[in-house]
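Have a look at this one before I ask anything.
Left out: one protein chain. Kept in place: all the others.
Chain naming follows the written order as A, B and C, and within any one chain the residues start at number 1.
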Amino acid sequence: MIDKIARSAADALHGIADGSTVLIGGFGEAGNPTELVHALIDQGARDLVVVNNNAGNGEIGLARLLQAGRVRKLICSFPRSSHGHVFDDLYRAGKIELELVPQGTLAERIRAGGAGIPAFYTPTAAGTDLAVGKETRTFAGREHVLETAIRGDVALIKAEAADRWGNLVYRKAARNFGAVMATAADTTIAQVRRVVPLGELDPEAIVTPSIFVAHVVAVPNPVSERDSLLALDKGLAA
Amino acid sequence: MIDKIARSAADALHGIADGSTVLIGGFGEAGNPTELVHALIDQGARDLVVVNNNAGNGEIGLARLLQAGRVRKLICSFPRSSHGHVFDDLYRAGKIELELVPQGTLAERIRAGGAGIPAFYTPTAAGTDLAVGKETRTFAGREHVLETAIRGDVALIKAEAADRWGNLVYRKAARNFGAVMATAADTTIAQVRRVVPLGELDPEAIVTPSIFVAHVVAVPNPVSERDSLLALDKGLAA
Amino acid sequence: MTGWTLDQMAARTAADIADGAFVNLGIGLPERVADHVPAGREFILHSENGILGMGPRPAAEDEDMELINAGKKPVTLVAGGAFFHHADSFAMIRGGHIDVCILGAFEVSCDGDLANWSTGTGGVPAVGGAMDLAAGARAVRVLTAHTTKAGAPKLLERLTLPATGRGVVDRVYTDLAVLEPAGDHFRVIELAPGISLEEVAARTSAPVSLP
Partner (left out) sequence: MTGWTLDQMAARTAADIADGAFVNLGIGLPERVADHVPAGREFILHSENGILGMGPRPAAEDEDMELINAGKKPVTLVAGGAFFHHADSFAMIRGGHIDVCILGAFEVSCDGDLANWSTGTGGVPAVGGAMDLAAGARAVRVLTAHTTKAGAPKLLERLTLPATGRGVVDRVYTDLAVLEPAGDHFRVIELAPGISLEEVAARTSAPVSLP
């Protein structure tokens, strides 16, 4: 019987190798698989390449993974935030490599990785510093940039609910990068608030079909990043 | 107030020019916008380029449009069917141009057209007759074919329900090409069984957001292609 | 000489598919693999037209022409199934997410080339999703009679018909044997009961050998 519900995050993350590329879902706090990232810290893999829209916030989740010195390179669109001191410090100290990618190009490169498209042309960034050194080509009189697919060894994402096959639904704007990243990794691991019986998810409303998901970890009450940042602010002010 | 519900199919299709490229949704009978295609026949546009997975069945819908001599060229993946005599006759008589495209490449070219991607590389068809004359390039040791986007002046699709903004949901496997084509035309026209009040469609389950739809035509009881084919068979047998 | 029946061929094919595999079955004989899922295993069937978790044909009164398979025949959806559009469906195929596809074939060459879309003899050409599956599925397997009805070999040194894909087939299931394209020959993995290597060789237009 197919059953992708893992006994623990540790079980699900077992075997992630040093040097892996890890896709991490989320935009701001929404869709951030904080508990899986903490389990990745415990798991111990080093020298990681991380793909995320941002660069972590405060000192939980991705920020904590960075703080632990596990990330060699970050591929993201917006590594600045009000609580971005962990990444800022590493970057200024030259301790982390940054590949800055326009947000839509980042999403599309990941989508291409999942869809078997090795490369595509996009008008985004043509004529800008972010296209320097990239191959360009004119279509219909307009310059386009050749961009290549991004794939992960692992994707860590957060969804709302899953069944034992690994079908996923998300909640509101928490769908963001997770639903794309789920398609583009050798092993996709989803933390979910609820595990539901097979057949309960509406087949018309499933966002990530089972084929994309390897392991599901139930995290009924994930940490609130906002609360964590408020606590951090209070601590800093104290 | 935004209200995309057209008074009639004729109203919605007004102004389609001769020579237009028309994307027509559907796979087999599912998702076939038969009533809109009939309205296109009444509308009168000629010299059309039609994009559809198939080439029409029996003598309704796309087959009838072909029979009426309105289509200069068909772009499709599978122009053979048990009731495909209309296309067969035109093709054998040299009266219609055919561009044969692998089904997934067809879907992806349309998706690219809607997503602002002018061209992409795919492994599909590499080394086959369908890649002859196409640019190829090797990625990770494997040959890929460069494919270009397809866009339509108009897309005619069938969905299950719509609201006045033009949000669409489909039913079962009727989603197929329609949901992709909706994104890739200057003017997308959807026939739907039901028009529902704004806010009634679940925002988590909307497949085609309003941004892609120009006009909605209510067709509560669309013709059954299967019934039409059975009638045709009886007529032929009689 | 008898070899395996069609159902035995389908069962032999199914036996090589792992529990939980995502499987795409071509139209015709390959569809029969769904009737032979080994006890204790679950396969999840994918259909190109936007279905994952496809179930068997419904009773006549439950037929729904908006729930059809790639061959445009009515099917059902099992619990856990999902619907999606064509671009997403072929992203699954092209992106290497389908574990196994079982296809029919006109010809297979010993270097793994597959011909199953065009008989090259005029008429209306049609390709459908064959090339996408050949290029994208993680394992492309062929289920076919060993020879044509006229007795001509379908397993060849080189294709004579237009290719669907090059170097893509990793296993062939026929009424006589299970074989693997091995470059310059077919490696015979298993012979049907009562079938000799010589009988297979006589009906194959490429060298065959036991591993």
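Note that in this section contacts are C-beta pairs under 8 Å (C-beta built on N, C-alpha and C of every residue); 3 or more make two chains touch, one makes a residue touch a chain.
Everything numeric in this text was worked out from a predicted model, so none of it was measured.
A.B. asks: Given that one chain is not shown, what are the shown chains it touches?
C.D. replies: A, B
A.B. asks: Looking at A:F27, A:W165 or A:F212, which makes contact with the chain not pictured?
C.D. replies: A:F27
A.B. asks: Return the single residue from B:G15, B:G44, B:G69 or B:G199 that touches the missing chain.
C.D. replies: B:G199
A.B. asks: If I consider the whole complex, including the chain that's not displayed, which of B:A9, B:I24, B:I117 or B:V145 touches that chain?
C.D. replies: B:I117
A.B. asks: In the complete assembly, which of A:P102, A:P118, A:G152 or A:P209 touches the absent chain?
C.D. replies: Final answer for the missing-chain contact: A:P102.
A.B. asks: So which bits of chain A touch the chain we can't see?
C.D. replies: Contacting residues on chain A, toward the hidden partner: 27-31, 53, 55, 77-81, 84, 87-88, 91-92, 98, 100-105, 107-108, 110-111, 122-130, 170-180, 207, 224-226.
A.B. asks: Across the whole complex, list the residues on chain B that are touched by the chain not included here.
C.D. replies: With respect to the unshown chain, the touching residues of chain B are 1-2, 111, 113-117, 163-165, 167, 183-184, 198-199, 201, 203-204, 206, 209-212.
Basically, only the chains that are shown with their structure count from here on.
A.B. asks: So which one's got more C-beta contacts, B-C or A-C?
C.D. replies: If we tally the contacting C-beta pairs, B-C comes out ahead.
A.B. asks: Farthest chain from chain C, going by mean C-alpha coordinates, please.
C.D. replies: A
A.B. asks: At which residue positions does chain B touch at least two other chains?
C.D. replies: Touching at least two other chains: 108, 122-123, 170-172, 207.
A.B. asks: Among the residues of chain C, which ones contact at least 2 other chains?
C.D. replies: Touching at least two other chains: 77, 83-84, 90-91, 93-94, 135-136.
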